[in-house]
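With one protein chain withheld, the remaining protein chains of the complex are depicted in position.
Going in written order, the chains are labelled A and B, and every chain counts its residues from 1.
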Amino acid sequence: MIGFLVILLIAGVMIFLTLPAMLRRRELRDAAVYSLLTLGGIVFSTFAALLLPFPSPLRLVVAAYKPFADWLFSAMGWKG
Amino acid sequence: MTIAGLLSLSPVRLIRQLGLLALCLALLLSLTGCWNRRELDTLGIVLGLGIDKTESSYRVSVQVVDPGQVSVSRPASPGHSPVVLFRSEADTLFEALRKMTEVSPRKIYISHIRVLILGEALAREGVGKALDFLSRDSEMRTDFFLFVAKHATAESILKVFTPLSNIPAYKMYDALLTSSRAWAPSATVTLDRFIDEIVGTGIDPVLTSIEVVGDQKEGENPRNVSRISADTFIRTNGLAVFRKDRLVGYLNEEESIGYNYIRDRVRSTVTSIPCESEGRIAFENVHSKTKVKSKLLDGEPVIEVKMNSQVNLGEVLCKYPTSVPANIKKLERSLEKHRIELMESAVKRAREYRVDIFGFGHVFYHEHPGYWKKIQKDWDRRFQTLQIDYKADIQILKVGTVFDPFYKDVKE
């Protein structure tokens, strides 16, 4: 839980320091991307900080290339 | 910046300054570098590690330095041992080493071990599994030597007091190093080379065997080294032959020298051959180079062992005129014959054990990979009948500081 709070605190300080300035200057696109990235950061960091299980994003890479890789490895007789 | 200066800032800048300060402090913490530290005085530095096998578990013994007893400024108190032996038993090595904290006040630190001794019982059963931990652990290095305790447990070897070097593990390490350089029947095998030879194709490993000479009980007593001539000592004694990771037997001194000649591991050694009449003549080997080549004669494998060596004559125990060139030639020929006999004896013994410790199969794998692939499964049988052509070319360079043995000219 402490990990989550620390992350929230850091994110909060970050947002406080930069987001209002962006909004004031009407850089809305920047502000949106900033909020999105920060939100993602909070989510992922919390998973990491609290050691919660999370499926590896690399599984997408594996899923995308598995058919091709398997075919190539067996066609060329490469060590698996 | 002073506190008053800080307070005069605008809120945003104040927070920024404070944040910077906090960041600096946080970095300060991390810059000490260590997550956890282990001070020298909390470590039990192991110099010798012994592994034995009981019925179902491993018995690990470690020789730990007692720093108070080996420090230079404070000489050792007499009667106290400079090293301490701890042992523990568990199903795995990893557990056994951790379990040692039950008896040791300091955490066992094995990064500095000099020797690893494998008990004979364990070696006969196979050492592969016992070595996994050592090859896996991040603290381990591979610069220590491996020994097999001949007809003994590793623990009993590590318990013996040794003269000249008060840390027995160092004694074993240095003795092996010296003897491999100046006296040929030993092999300085490190962990990585041993593993490489266990998994290698067409080759089986050897290790130096080590034994306790004299009474074991006497050797465990510090009195053992307080005399000029220690009653009990440890010594290396030829090589131990393995089939993959399993000990199958030993080579005696001559066979071990023969083995080292074939593997081209001889730095320097002294050998003697009989004179024409009684007595012997001894030579010091100053250089030797052996080349092992493979070839196929009508589909049959042939190994050629070619040795080229320079020696100096060192001692003559008969009335043999050493200043006559023809005699030197004669000596060269008989020395060549002797070298070949040494190598043959090693091969003969290896054939009895049915293991190719010379890596002849490995040479075929290197030079005739196609042929090797075909007969790989059958190599053990072929090794028994393999034709081996030896050739030795030896030069005697010097005869020392005199021409002839002086007693040749003694008037009777």
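Here, a contact is a pair of C-beta atoms (placed from the backbone, for glycine too) under 8 Å apart; a residue touches a chain by one contact, two chains touch by 3 or more.
FYI, contacts and distances are computed from a predicted model.
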**Asked** Looking at UniProt, which of "Xanthine dehydrogenase family protein molybdopterin-binding subunit", "Endospore germination permease", "Sarcosine oxidase subunit delta" or "Acyl dehydratase" names the chain we cannot see?
**Response** "Endospore germination permease"
**Message:** Can you say which of B:E95, B:E367 or B:D404 touches the chain missing from this structure?
**Reply:** B:E367
**Item:** Touch residues of subunit A, complete complex, unshown partner
**Value:** 7, 10-11, 14, 18, 22, 27, 29-30, 33-34, 37-38, 40-49, 53-54, 56-58, 61-62, 64-66, 68-69, 73, 76-80
**Request:** Identify the residues of subunit B touching the omitted chain, counting contacts across the whole complex.
**Result:** 27, 30, 34-36, 138-139, 141-143, 192, 195-196, 199-200, 365-367, 369, 373
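FYI, only the chains that are shown with their structure count from here on.
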**Request:** Determine the centre-to-centre distance between subunit A and subunit B, using the mean Cα coordinates as centres, and give it in whole Å.
**Result:** 52
**Item:** Interface residues, subunit B side, partner subunit A - complex
**Value:** 12, 15-16, 19
**Fill in**
The subunit A residues in contact with subunit B across the complex are 13, 16-17
